[in-house]
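One chain of protein is taken out of this complex; the other chains stay put.
What follows is chain A.
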Amino acid sequence: MTETATPGGAATSAPAAPATRAEVCVVACANAFRGNGEVLASAFGTVPAIGVRLARHTFSPDLLLSDGEANLLRGTWPVGGPATGEIEAWAPFRTVFDLVWHGKRHVMMIPSQVDGHGNTNISAIGDYRRPKVQLLGVRGAPGNTVSHPTSYWVPKHSKRVFVSEVDMVGGVGTDRAAQAGPAARRFHDLRRIVTNLAVLDFADDGTVRLASVHPGVSVDEVVEATGFVLSGTDGAVVTTPLPSADELALIRDVLDPGNLRDKEVPG
């Protein structure tokens, strides 16, 4: 809580500033991990990293979190600095790979492209043999998406990211999983796509659906920034919940005192 001096000289709690868009996104990411139980929660990006720590500190205390290197740590530490807390397990890369295929993990990745069935790309843009833009490579996305729950974080919701067709499917979408047979379907479980504008999930037919719009964002704005037809835009659309006062205090004072979240989601 911020404290300000009153004219009378006594310190008193000022009302907290309203939640920013980045803070709404943090809580939306945290909520993706609600009720997950005892699983490894892996989050890429600043806002998801704050989100999983918020989730564990509050409503999902059983989550396991990595220090970003090879240990699983208890404790609650700020983004951008060294991890602190009790080591509860050793999880070098090969252990993480084992956990991926074992299935007790929920990952939130940052795709460069997403299509209307949740196929994602972090590998290459353009012709695969001679890409216009070479990105990282598929990393663990093919294995993650057919092995355990997978969510995505899109810090800048636009038609550049939400495309009608991704150029190289690394993360497997619902249609591809359905076509590829039972081995690809059995553990396939796409959960949510949190963006700077909205929360998306998946309709029964496997298409990407609008679940909620962030406060101050219109449905039209989301539709306009999406390069495929989004399900769930007819009728009433709910608003993404605002952070509670306790959640805001935790984000501002403990998890991200350096305001790194504002660099990822300005405004």
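The criterion applied here is as follows: a contact is a pair of C-beta atoms (placed from the backbone, for glycine too) under 8 Å apart; a residue touches a chain by one contact, two chains touch by 3 or more; residues count from 1.
Going forward, contacts and distances are computed from a predicted model.
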| item | value |
| --- | --- |
| Omitted chain (choose from "Glutaconate CoA-transferase subunit A", "Ferredoxin-6", "Aspartate carbamoyltransferase" or "Lipid II isoglutaminyl synthase (glutamine-hydrolyzing) subunit GatD") - UniProt protein name | "Glutaconate CoA-transferase subunit A" |
| Selected from A:Pro18, A:Pro92, A:Pro215 or A:Pro257 as touching the chain missing from the view | A:Pro92 |
| Footprint left on chain A by the chain that the document does not show | 69-71, 92-94, 97, 100-101, 123-124, 128-143, 145-147, 168-172, 176-177, 179-184, 186-188 |
